[in-house]
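Submitted below is the structure of interest, expressed as structure tokens.
The other protein chains are all here in position, but one chain of the complex has been omitted.
To keep things simple, chains are lettered A, B and C as they appear, and every chain counts its residues starting from 1.
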Amino acid sequence: MVPISSPHDDAPAAPPSGAPLLELTGFSKSFAGFKALDQVELTLRAGEAHALLGENGAGKSTLIKCMTGVVHRDAGRLSLDGVEIAPRSAEEAVKAGIATVYQEVNLAPNLSVAQNLFLGRQPTRFGLVREGEMRRRATAVLAEFDLDLDVAAPLERYSVAVQHIVAIARAVDQSARVLILDEPTASLDAHEVEILFAVLRKLKARGIGIVFVTHFLDQVYAICERITVLRNGRLAGSATTAELPRLDLVRMMLGRELAQATAPAERAPLAAREVAGAREAAFATFENYGKAGYVAPFDLALRPGHVVGLAGLLGSGRTETTRLIFGAAHADSGTATVDGARVALASPAEALHLGFGYCPEERKTEGIVAELTVRENIVLALQARRGVTRPLSRREQDEIAAKFIRLLDIRPPDPERPIGLLSGGNQQKALLARWLATQPRLLILDEPTRGIDVGAHAEIIALIRRLCAQGMALLVVSSELEEIVTYADEVIVLRDRAHVARLTGDDITVPGILAAIAEADPAQPPPAAAGRAA
Amino acid sequence: TGARAGDLTIGFSQIGSESGWRAAETTVSKAEAKKRDITFKIADAQQKQENQIKAIRSFIAQGVDAIFLAPVVSTGWDTVLKEAQEAKIPVVLLDRDIDPAGKSLYLTAVTSDSVHEGKVAGEWLVKTVGGKPCSVVELQGTVGASVAANRKKGFEDGIAGASNVKIVRSQTGDFTRAKGKEVMESFIKAEGGGKNICAVYAHNDDMMVGAIQAMKEAGLKPGTQVLTVSIDAVPDIFKAMAAGEANATVELTPNMAGPAFDAIVAFKDKGTMPPKWIQTESKLYTQADNPKAIYDQKKDLGY
Amino acid sequence: MNAASRLMPVAATTAVFLLGFLVCSLTFPNFASLRVVMNLFTDNAFLGIVAVGMTFVIISGGIDLSVGSVIGFTTVFLAIAIERWGVPPLVAFALVLVICALFGAAMGAAIEYFELPPFIVTLAGMFLARGASFLMSTESIPITADLYSHLADHALRLPGGARLTVPAMIMILVVLGGMVLLHLTRFGANVYALGGSRVSTALMGVNVTRTTIRIYMLSAGLAGLSGIVFSLYTSSGYSLSGVGVELDAIAAVVIGGTLLSGGYGFVFGTFVGVLIQGLIQTYISFDGSLSSWWAKIATGLLLFAFIGFQQATLRLARRSRRHATGGAHA
């Protein structure tokens, strides 16, 4: 492992001054009357990393898509090195020297990792692609990200996380002048983030300008020299990182104060407080439960009002564990019981009827049904449980949708909008709503706060706690250790697709977890002590 | 080296089973083969020439004694028939001829002359209407089918002499009842509720049966108010004629194989060369010919 | 091993074909002959050629229903050009290929610019091409040019009266060419990418429009070539030739292990798919006892047998295949 250094070690460098590299002015875009962007401007200098921040739905992704011409803006000028350019497609943007990683992984899942890295620019001889050469280069490129995969294997074999790294690697490898990253770190863990930052620093040194979208403020202060904030599609302000301390930044983003967002919440596991049913017998138990080549057999007990966190590196088998429990994958060993009775868990439908809920990690491919409305997406699971013959009346549907749109502050608050048109973070909220609507007795969340902005992040955690207080059992996968630490009563640490450690009570600390992951001795915490959290 | 029919194997590349008549031809051929206890292999080409060529090739590969071919189209047989010739397998064409270039490539053709059929129908109509002006609607066969083209041409020849008889509308009914009915319905609408229609000519009886229904539903009286003439002489048209709802049909005999078998047996036995063209009769039937009786004798032929 | 697992469908299909051939050989005495194999090639040459084009279209997530009609159009056009206008055959070939390619390009453009579903655009193309050939001539026209009779007779004579004919050779070349183009070029990679995710491919900076147009050009062009082969095969032009070929081609492609939803598939698989269909045909005609309806039922059953067996093989393969564990961090 390369030595991981805490984000706080390196104070943000002084912003490079001089001629702007990329300059955009008067960007406006509206969708069917809804103003997503309104007179936005941004100036990126050579060799600087420029944070583009804002709440979910603020317009960050739209701004980026307008820059690269993927979305056709209504107004606005764009100039690179003082020369006005107007790319009309991603292709032209790349030609102009602007490489982009869009918010959702946008690669061809069926192609090999290597092909994905070099699609459109494969090394050829006599018009024939040189496979060997391409694989060699691919391996080299990924090595920079400390990722060593079988580059000939189809991309879809790998997790979102890995796919995201590949997407980044592709963009980095392409970026001639400007690199745009839309929430690249959402699915990465501390280790990958550090690797990414190392790469980004190299690029900065080469005078490449970087636009960096994230919801993790630490990362902003770790890597960026300048910040531009959007609010409801308008420019809320722009400043150097030095001039803009956290509190002001948050205020600028939300347009209001927010306590939790800045101060890391003190650890307050629910079971610690006397919760109705916290001491009750387990709702669901799993003994020696596992699947060969997927996850090694494990024991697990899930209690009402009790939060179990799963921690581990990418590919450690967290997602696999959750899928196994929800019946999306089939165990070939062990037994599962619900309320003391043995259950088969042969399919998600079955799990659903047992009162399980599962919020998957891969939002785009396994979460949303893009062309259905927010309302339909929210009621889907509930309807599935009620069965075909007992449809929710339109009125009930509207009520449920309205309730959760309010509760989770989904924007825009329009239940009849196809969910695919919502911003990433708002889609995530809608998915959460889908499961909350079923009032599950066990809720499984895989990376629930991925791509959620600081404000919503705090709200969602508060919500999770409220639900537990009402006696719901929770199983949470999160790469944000700080987050887990704040609410978990029990943390299971995974490594290489096996449950290797079980922490409870006061052992649940970021260093403790990191130690368990790195199988080091908890006594002297490894460097990455800060983990990553808001 | 005389070969008796008994130990002959004959392959028959049949066009398909697109119509009642075709089904009858297949049934009758089988029956005829049985009579002469000839081993008879039938390959159904489902209206595709490529399938027929495949079938002929596989017959050659199997080394049959003779090949019957009911060509779906008149052209494009040279190559495969040459292969048959090389393999010394005589070929007999059934029910349709192929274009002159291929004359040397087959032993004989047992066919009816579909132009002639149309002509017979046309002449009957001219004779029947006498001098009265008569506007005819025509239900064509499948567009591109040679039979359709020929029967159209023949009919036009047939009425050429009579300036009082002319075709006012002509559409394809794809040789089927359903389309025949649908097209006739639109003809009736287009011709002022059918008042202007004096006669219907259909390239086959199936379409005519459909057309008759359409006329009845429109309150017209086929057979009296509107004359009908069609081709094939399938049982159902005789039923209609017996009921006075149809006037005439031109027979296309389904027994093409019979003469063909005789020719082949004679050829194999004593090497007698059959004539190049064995033409089957195109007999005209009208209500005068006791349609009921004909229906009874035809209805079990597998139409 | 992943490469193997991706080749699985093709392997399964091939295995199925060989098994089928074995069964036939055991059932019929003079089946297992070189002649039968060569006939299989010659008789299915035109299908093989269109199927290669169809493979590209389907892998890219589209479909092309117009190919059958394009074949019909080509044969009629050639017949008229050569026989009526006296155009030298080779010139006519070039001419018709250009026309077909343009036709394909037009369909591709319609699909791209107007965001219309390929199924319907190509369905309209199907009507159009067939209609055009009707307008040119409804009756079949023999082609008497020497080149035709020459090419028709020209063939590699192999032992056992078997002949490797020109159509067969062309098909084999097209299959090889298709394999190279699909598996070894950037264009091929783009085709797969399109099938994987159209949006992503565009975002990755691939010119989706151009690629799509080229794909349909290729398909229509190969349909034209197939039409040329068909006209060689029958040395005539006929407006009704090639009816329903689009379905046979699609079936061949899918039987060959290509996913109709796009993104996965191999040209070689398609080739085997074509042979399988030819084999079914041959089996039926060898056993001449089947009445035309039993023949149809048998065709269906055999199709089911082949696909069922293929599925079973794949299931087994998947079961044995482990969940990929790409190497963890260095």
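Here, a contact is a pair of C-beta atoms (placed from the backbone, for glycine too) under 8 Å apart; a residue touches a chain by one contact, two chains touch by 3 or more.
We take it that contacts and distances are computed from a predicted model.
A chain of this complex does not appear here, and its UniProt-recorded name among "NADH-quinone oxidoreductase subunit M", "Sarcosine oxidase subunit delta", "Sugar ABC transporter permease" or "Multicomponent Na+:H+ antiporter subunit D" is "Sugar ABC transporter permease".
The absent chain, not drawn in this view, touches the displayed chains A, B, C throughout the complex. Remark: the omitted chain is touched by one listed residue; of B:Thr75, B:Asn150 or B:Gln213 this is B:Gln213.
From the options C:Ser25, C:Thr144, C:Thr299 or C:Thr313, the residue with contact to the unseen chain in the full assembly is C:Thr299.
Summary of contacts with the chain left out: across C:Leu26, C:Leu102, C:Leu173 or C:Val199, the touching residue is C:Val199. Set against the missing chain, the residues B:Ala31, B:Val143 or B:Ala242 yield one that touches it, B:Val143. Between the chain not shown and the residues A:Lys95, A:His330 or A:Arg386, the one that touches is A:Arg386. On the side of chain B, the interface with the absent chain consists of residues 16-20, 22-24, 26-27, 140, 143, 169-172, 174-178, 181-183, 185-187, 189-190, 192, 206, 209-210, 213, 217-219, 236, 302-303, using the contact rule stated above.
Considering the complete assembly, chain C touches the hidden chain via residues 110, 113-117, 119-121, 123-128, 130-132, 134-135, 138, 199, 247, 250-251, 254-255, 259-261, 291-301, 303-304, 307-308, 311. Along chain A, the points of touch with the absent chain fall at residues 30, 32-33, 326, 328, 347-349, 351-353, 358, 360, 365-373, 376, 379-381, 383-392, 416, 418, 420-421, 434.
Note that only the chains that are shown with their structure count from here on.
Chain-to-chain contact here is organised linearly: an open path runs through the chains from one end to the other.
Remark: chain A and chain B have CA centroids separated by 72 Å (rounded to whole angstrom). Look at where the CA atoms of chain A average out and do the same for chain C: the two points lie 44 Å apart. Of all residues in chain C, only 28, 30, 33, 35-36, 39, 42-43, 46, 134, 138-142, 144, 149, 152-153, 161, 230, 233-241, 243-244, 278, 281-282, 284-286, 288-293, 295-296 touch chain B in the complex they form. By the touch criterion given at the top, residues 11-12, 14, 16-17, 26, 40-44, 46-51, 53-55, 57-59, 61-63, 73-79, 82, 87, 99, 101, 142-146, 149 of chain B touch chain C in their complex.
On chain C, the positions that touch chain A within their shared complex are 2-3, 6, 180, 184-186, 188-190, 192-193, 195-197, 199-207, 263-264, 322-330.
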